[in-house]
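For reference, the structure discussed in these notes is given below.
For this depiction, one protein chain was excluded, whereas all remaining protein chains were kept in their positions.
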Amino acid sequence: MLGKIIRNQKLNDKYYLLEIKCEEFVREAKVGQFIMINTRHHDYTSDPLLRRPLGIANIDGDKFTLVYMVVGKGTRLLSEWQKGSDISFSAPLGNTFTPVKEQRTALLAGGIGIAPIFWLAKTLKEAGCIVDLYYGGRTADDVVLIEELKEITDHLIVTTNDGSAGIKGMVTEPFIDNIESYDTVYACGPKPMLRAVSEIAVKNELPVEVSLDERMACGLGACLGCIIYVKEGDEVVQKRCCVEGPVFDGSKVVWDTVCK
Amino acid sequence: MLGKIIRNQKLNDKYYLLEIKCEEFVREAKVGQFIMINTRHHDYTSDPLLRRPLGIANIDGDKFTLVYMVVGKGTRLLSEWQKGSDISFSAPLGNTFTPVKEQRTALLAGGIGIAPIFWLAKTLKEAGCIVDLYYGGRTADDVVLIEELKEITDHLIVTTNDGSAGIKGMVTEPFIDNIESYDTVYACGPKPMLRAVSEIAVKNELPVEVSLDERMACGLGACLGCIIYVKEGDEVVQKRCCVEGPVFDGSKVVWDTVCK
Amino acid sequence: MSDRLKTTFCGIEFKNPIITASGTFGYGLEYARHIDISRLGGISVKGISLHEVPGNPMPRIMETTSGMLNAIGLQNVGVDRFLKEKLPALRKHDTKIIVNFWGKTLEEYIEVAKILDDADVDMLEMNISCPNIKEGGIAFGTDPDMTLRVTSEVKNVLKNKPLMVKLSPNVTNIRVFAKACEEGGADAISAINTLLGMAINIHTKKPYISNVTGGLSGPAIKPVAVRMVHETFNTVKIPIMGIGGISTWEDIVEFSLVGASAMQVGTANFVDPQIPLDIIDGLDNYLANNKLSNLSDLTGTVDLNK
Partner (left out) sequence: MSDRLKTTFCGIEFKNPIITASGTFGYGLEYARHIDISRLGGISVKGISLHEVPGNPMPRIMETTSGMLNAIGLQNVGVDRFLKEKLPALRKHDTKIIVNFWGKTLEEYIEVAKILDDADVDMLEMNISCPNIKEGGIAFGTDPDMTLRVTSEVKNVLKNKPLMVKLSPNVTNIRVFAKACEEGGADAISAINTLLGMAINIHTKKPYISNVTGGLSGPAIKPVAVRMVHETFNTVKIPIMGIGGISTWEDIVEFSLVGASAMQVGTANFVDPQIPLDIIDGLDNYLANNKLSNLSDLTGTVDLNK
């Protein structure tokens, strides 16, 4: 698919927000899905080669939003795309968060994990849920879009490892303190965090969905490069993060096999 | 070296003019020399890999000019560099045209061969020469900067293969007609043209200098990728186009060995 | 699509010479949502073995400069499930099906080949270039005697389907292996598989691929692939399917000039699933513009005169 860049806004030294207009895409997209996006400025160059997976952070009319962190070649190039350009990407990919209605939900985001959580918060809010968002980062730079998030959550609890924003500490700490208040848990962020959140949820018998990152080549289920091991009954089975994921039941993921 | 782009102007569908400010470069540059220029927009990408050789087309104050034709990846990327950007290139490379004074000179340019010929015309004019420029192209699109050239030549004779500009035919035809009028000949363009010009000059016992194109990796004389075979007495010797060239005595080049 | 693109390869009629490469196109259906797969000349499916194989631990892939490394570990559903669960749906699309297959032992190669020979598929592609699969300690694809043996024994049991053998580039002299395939009775050769490579994450000090080494593919390897197809073409008379770094119609022409009669597009499918279709259109235009009645007019016509 092709879309037009409406804005590619620097949020801070690491984070960018990219808004793209594409009616067809918006019609198909569901909360929790992601895209594979071309970051190269010219088709006739081959470095970087592959498209990059990014979660859908919001849908607004005929536009959708991505939030991304600059970590390497691809995201650096993406940050230089100009407003008005046509950029290419796949149709919406992967499964979705399981939508619930009128429940008390805890959402946890670690760093760039905020991307799919943003849209999820909005969706749950619209479905009459209570939405508490625990949003952790290493430093103040890792927590973005605070004003926007306040509007679509009931409580926004920010934590940073160094205390430069919000509460000093891990994002799981205030969550544990309030664990009694929730019916359902959702999380996206670094794998150790997702593992911790899942273990806390399981211990408290709460359903937990996590959105997992895995390096991807195709994003369509063809290359088998993005396997996540999941328990099904007594068996461990393989799931492709790009098709059967990126959202998984956190209680079923075999965490020891998930790459760090 | 680093320079600032003052303008990168599209002359027509094929040709661009790039003006770069760099005092140090301008101080060193001599007529007939070339540069190796980085065309990639980002150092961290490797495709295209190598720098591209381009002739110096003019010097003006602390600025120098390149004229280039878009033929592949590198020149396509070059055409998208923005005004105000810093671009990197080598110091001026190669040998120079032999400057003459107060002579009657014939200059021949074929297509993009106009680049080094432009500066040569200006230089010869300033040295009190009569400067006749025979400038040939396939179509009208291949002859650029006509107004500017008129100012620095005594006669400007344009030819095109299809007659869409100037005289229809080969650039060598009007030159042969006037051959009696000249003391010295200079040429830059496609190799078959340079060969023809050299043979005409030799037959008429005129000194002839040609500026040759050869694919280059280093541009500094290290890779031995750009060899031109030249007669020295009875021997055929190897010259590196990037160091002992790009300007050669047209009567000495072993034309059969020069790649097409 | 015009007749210009029709390609007869080992007696099979492909609507065009563009086939998607094994391991980069799943079982074909994964792409059906994204492109019209019936426009493809054919699909070479992910390498199939006798039994289901779980593949390597993660991570399995990493991008490198203009290429990628993979060590999927030949994960596949096994021949039975392939025939039951994948093939019927794939067959609904009007394109040729090539089944890429392999075995852990000579017997397994033969067994899978027998089953596929009776199945509703068009052609077999035997992968002998899995570096980790050995018979008596010797890899099939890097020992000429083993290549000859597995080719002739598999060929012996096939009654219906043409056999194409896929060569490894990780050898000193690919001509020896091409010759062994031809002597063994192979109907065609496909070349090349991936180059063995490795990449290290300097922050963790671990290899990016859990298997330590992986197969390098993509535009980076194209010059090696072109050279090997050229050498193979100069060695054998059986037709060649060219593979390695192909991502434009110009690449197809290049492989054709050095002797490939059909081509496979691999890693480029990941770059953009539209690429094989763009290649088909670009190639058709090229043939029309150059007044060529068929790509086969170009096969092996590289001009080596100086």
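To keep things simple, chains are lettered A, B and C as they appear, and every chain counts its residues starting from 1.
Rule of thumb we're sticking to: a residue touches a chain if its C-beta (ideal position, glycine included) is under 8 Å from a C-beta of that chain, and two chains touch if they have at least 3 such contacts.
Keep in mind that this is a model prediction, so the values were computed, not measured.
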Omitted chain - touching chains that are shown: A, B, C
Residue of C:Ile35, C:Leu158, C:Val224 or C:Leu292 in touch with the missing chain, whole complex considered: C:Val224
Chain not shown, touching residues in chain C: 57, 64-67, 69, 142, 170-173, 195-200, 202, 204-207, 210, 212-214, 216, 219-224, 226-227, 230, 245, 250, 253-254, 257-258, 301-306
On chain B, residues whose C-beta touches the chain left out of the figure: 38, 46-51, 88, 90-91, 214-227, 238, 243, 257-260
Those residues of chain A which, in the complete complex, touch the missing chain: 46-47
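Throughout what follows, only the chains that are shown with their structure count from here on.
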Identity of the most central chain, Cα criterion: C
Longest centre-to-centre distance from chain C, chain (CA-based): B
Chain centre separation in whole Å, for chain B relative to chain A (CA means): 54
Residues of chain A whose C-beta touches two or more other chains: 46-48
Multi-chain contact residues (two or more partners), chain C: 65-66, 219
